[in-house]
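With one protein chain held back, the other chains of the complex are shown just where they sit.
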Amino acid sequence: MAVAAPVRLSTGGEADSEPALAHRFLYYMRLMREAEDRIERKLYRQGKIVGGVYVGRGQEAITVGAGLVAQPDDALFPSHRDMALFFLRGVHPRQVFAQYMGRVGGLTRGREGNMHMGDVKLNIVAIISAMAASVPVAAGAALAFKYRSSKNVAWCFFGDGATSRGDWHEGVNFAAVQKLPLVLICNNNQYAYSTPLEKQMACANVADRGPAYGLPSEIVDGNDVFAVHAAAQRAAAHARDGLGPYLVECKTFRMTGHSAHDPADYVPGHLWEQWGAKDPIARLERLMLEKGWADRSDLDHVESEIRREVDEAVEWAERSPYPDPSELTDDVYAPE
Amino acid sequence: MAVAAPVRLSTGGEADSEPALAHRFLYYMRLMREAEDRIERKLYRQGKIVGGVYVGRGQEAITVGAGLVAQPDDALFPSHRDMALFFLRGVHPRQVFAQYMGRVGGLTRGREGNMHMGDVKLNIVAIISAMAASVPVAAGAALAFKYRSSKNVAWCFFGDGATSRGDWHEGVNFAAVQKLPLVLICNNNQYAYSTPLEKQMACANVADRGPAYGLPSEIVDGNDVFAVHAAAQRAAAHARDGLGPYLVECKTFRMTGHSAHDPADYVPGHLWEQWGAKDPIARLERLMLEKGWADRSDLDHVESEIRREVDEAVEWAERSPYPDPSELTDDVYAPE
Amino acid sequence: MPTTYLEAIREGMWEEMERDPSVFLLGEDIGVYGGAFKVTAGMLDHFGERRVVDTPISESAIVGAAIGASLMGLRPVTEMQFSDFITCAYDQIVSFAAKCRYRWGAAVPIVIRAPSGGGIHGGPFHSQNPEALFTHTPGLKVVAPATAYDAKGLIKSAIRDNDPVLFFEHKALYRRIKEDLPAEEYTVPIGKAKVVREGRDLSIITYGAMVHAAMEAAGTLDSEGISVEIVDLRTLQPLDDDTILASVRKTSKVIVLHEATLSGGVGGEVSSRISERAFEHLDGPIVRIAAPDTPVPFSPPLEEAFLPNAEKIVEKARWLARY
Partner (left out) sequence: MPTTYLEAIREGMWEEMERDPSVFLLGEDIGVYGGAFKVTAGMLDHFGERRVVDTPISESAIVGAAIGASLMGLRPVTEMQFSDFITCAYDQIVSFAAKCRYRWGAAVPIVIRAPSGGGIHGGPFHSQNPEALFTHTPGLKVVAPATAYDAKGLIKSAIRDNDPVLFFEHKALYRRIKEDLPAEEYTVPIGKAKVVREGRDLSIITYGAMVHAAMEAAGTLDSEGISVEIVDLRTLQPLDDDTILASVRKTSKVIVLHEATLSGGVGGEVSSRISERAFEHLDGPIVRIAAPDTPVPFSPPLEEAFLPNAEKIVEKARWLARY
């Protein structure tokens, strides 16, 4: 069985057949994994990456499962571990690598680094560093959709740690009161930097916070891309129907240090093993083989195609020039 | 039956007999009512009050019921509608009137106004204007108690509207994670300025927010001083036992405008009637008469005694001088 | 019929909302109640709940939501109930709103209205002038009108501006200042100061309520033979260097005046630009007049001692004129 030609742009939401969906999941999850691996494990060590590196290894099912539910005009608010959202919207890996290398070819032309990127035309809003600052902003995007009576939804992605911030609370509360079309996707990877969940919150689940805002919340296996996808569809339907925000907590694990320079010694060893065995990509591949949606050579083909795509993208990025210092003071304000 | 001589200083927590407790409740609730009435309905209109006036009319059972559970060394964080907390700790009405008149005799020597007052020696922390800013600060006071292995508790009072703020969330979450001895007393008077509850939060009760922090919360009739007192005892016991924060939501109604200049036209008329009939002082008095803990003349006596006390305090305050401008730049920093 | 400063702001917003359906309001108690100061009175009735949105007590969410709505193409105008609460939304303003354009080319056309200033016995949290907390953050524009004319013209420009604009409106001017406004539509450009009084001997560079104190002082000084020029900055970021420097070159003596406290205030920035670029023209020290470095005190005698006023200005101006 041949691999479906990688569809770069998500058409979102429509009822894909399960096998077709599986192939799309796999493509974007693998692409994210390969791009991030290349950055974290190779380019960073080669000194080719500027600044810090945060990856979503082990969490790809969340980004892709939810991201593929989003409609093209929905607003996306990625966290720092959601690279695939950019690919789903048609951002080329070239642009992402150039971003990480501080080149003009990056989405921010070298003004910003790593996952701090956005694209106005694609309706992807760049995070700022402060965790959860995007939550009220996403609520505002949702307000704009309601204001215009459009059926769009704002998708806000964040981690467990971000829910401790006041902005998270204010944003969710405001959206709930105003019944705004906001979907909240939490990747609960059980750590915030070195801080384990029990030092972050005294409730067992992030989803336990839903009732505080009168909003529905559910917990899904964040390493099961079909489960995430299904939950995201419920969430989006709820939001599009004008019923207000909806919270999906995806249980997962951060299969890296906080960032590339963090060996994460504070994580008990058995957790790596336990969660390594649950790798969402391996799991999806097993399912596809089991169901007969793909055979081994199909999967190998996806992998080698992606590797080639990434090789090419890295090369392109390395040829992209650095920004010229003469641009330093441009764009602080709108041109007169 | 003679009225017990007004005991100014709460000895807190001990098992008072019900009738004795009722008399203490009555005294402080009436004193708060009389002092605030005098300020809002007389002195303010006479132009003798400086700045804005916020009163707790109809909410006295909350302040007094909870306040009388506090131990003398517990830290108190009053909201802007909790005047009786000051009286309970031995602040003289004179000082309160002087505070409202911007005189040197006020607790802040004229630097601050109205309920923005505190007393370091009495462990009463002055609020700042920003709603809920006291919540993390109260958590910090509770942290200090835990740090010192003392059995004290921090008591934080706030309104329904304050729970929308990020600081409320951050403070409660931090206290819950650290299992700090913090008692959270919410006066849910159903309005925040002109904003009714349903525009403030999408959950039915403030207590519904407890589970988001893994903390016990309960709802009481905030116009029943015995009920508030009993709930506050449960809360304090929980906190003193090292089990962490505890939230008590007291349902009540703000029987005034937001402040003295607000006619509160936005409040539907029937609510005034409905809640007027539930006045906590009248209710307590009825109970005392019913139970035979007092007769009409006892109650009249309390009222007239308090009126005299307040008359005298107002006179004193009016004789208290204004601060001297030469003090303007003192106390910005500690003396060298 | 003269229009008050407060009405002028309302009129400006009203006109912009009529003109542009993407303009809407967001704030606490701005709907039924019409705002703590009644600036938005009547707007809910006219424009409806969709365009006049009452919010929970969540300054950070108000500004954050405004940013998000603006990123989707709307033009939100937010109200802080008192400018003192703007610090609760600080991170959204200086980290999110201010930097989007530079970082990733995204426009954030929001307005943050902030009723500010003392003289109403509001004490430490209802009297502050926090403009200088924002003039160190590139990407923000900061406006502070002194007259009804400018208040209307500047709020309209702020709403049309494609960058985040902080609009500091002075509470003590709300009902005290009025004037006849043009019947026809007009705007006042952001970034342009105005010489509101011509003079020869010294320049007072100021803004907001202090423009009126300076005018009063100038009257007194005039009768003493000291001719004072007054520059109303109107916009505090970006500063209108040309107008400032032209006045200094003309008079050679400068007082920089504001109601906010002295240290770290806007006056330092103005003063240092002058000493950097008009050094040769100066015939005396650049004098700053401002409130002393304390919180705003509550009690009337303290607040009176705290606030700059005509008398204090006259005294310093006499000294400088003699210099």
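A, B and C are the chain letters, set down in written order, and residue numbers restart from 1 in every chain.
Here is the rule we go by: a residue touches a chain if its C-beta (ideal position, glycine included) is under 8 Å from a C-beta of that chain, and two chains touch if they have at least 3 such contacts.
These figures come from a predicted structure and were not determined experimentally.
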item: Visible chains in contact with the missing one; value: A, B, C
item: Touch criterion as defined above, residue of C:Glu18, C:Glu49, C:Asp293 or C:Glu315 at the omitted chain; value: C:Asp293
item: Sole residue of A:Pro93, A:Gly118, A:Pro136 or A:Gly161 that reaches the chain not shown, by the stated touch rule; value: A:Gly161
item: Residue in contact with the excluded chain [from B:Glu34, B:Glu60 or B:Glu170]; value: B:Glu170
item: Missing-chain contacts mapped onto chain B; value: 75, 107-108, 111-112, 116-120, 123, 125-126, 128-130, 133, 135-145, 147, 154, 166-167, 170-171, 173-174, 177-178, 331-334
item: Residues in chain A touching the chain absent from view; value: 50-52, 102-103, 108, 110-113, 116, 128-132, 161-162, 164-167, 192-195, 199-201, 266, 322-325, 327-329, 332
item: Touching residues (missing chain, whole complex) on chain C; value: 84, 87-88, 90-91, 94-95, 98-99, 102-103, 124-125, 132-133, 135-139, 237, 239, 256, 260-261, 263-269, 271-272, 274-277, 279, 282, 284-288, 293-295, 297
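We take it that only the chains that are shown with their structure count from here on.
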item: Chain whose mean Cα position lies farthest from chain A; value: B
item: Mean-CA-position distance for chain C and chain B (Å); value: 37
item: Separation of chain A from chain C, taking each centre as the mean of its C-alpha atoms, in whole Å; value: 41
item: Set of chain A residues in contact with two or more other chains; value: 166-167, 170, 173-174, 177
item: Residue numbers of chain C (touch at least two other chains); value: 55-56, 58, 60-61
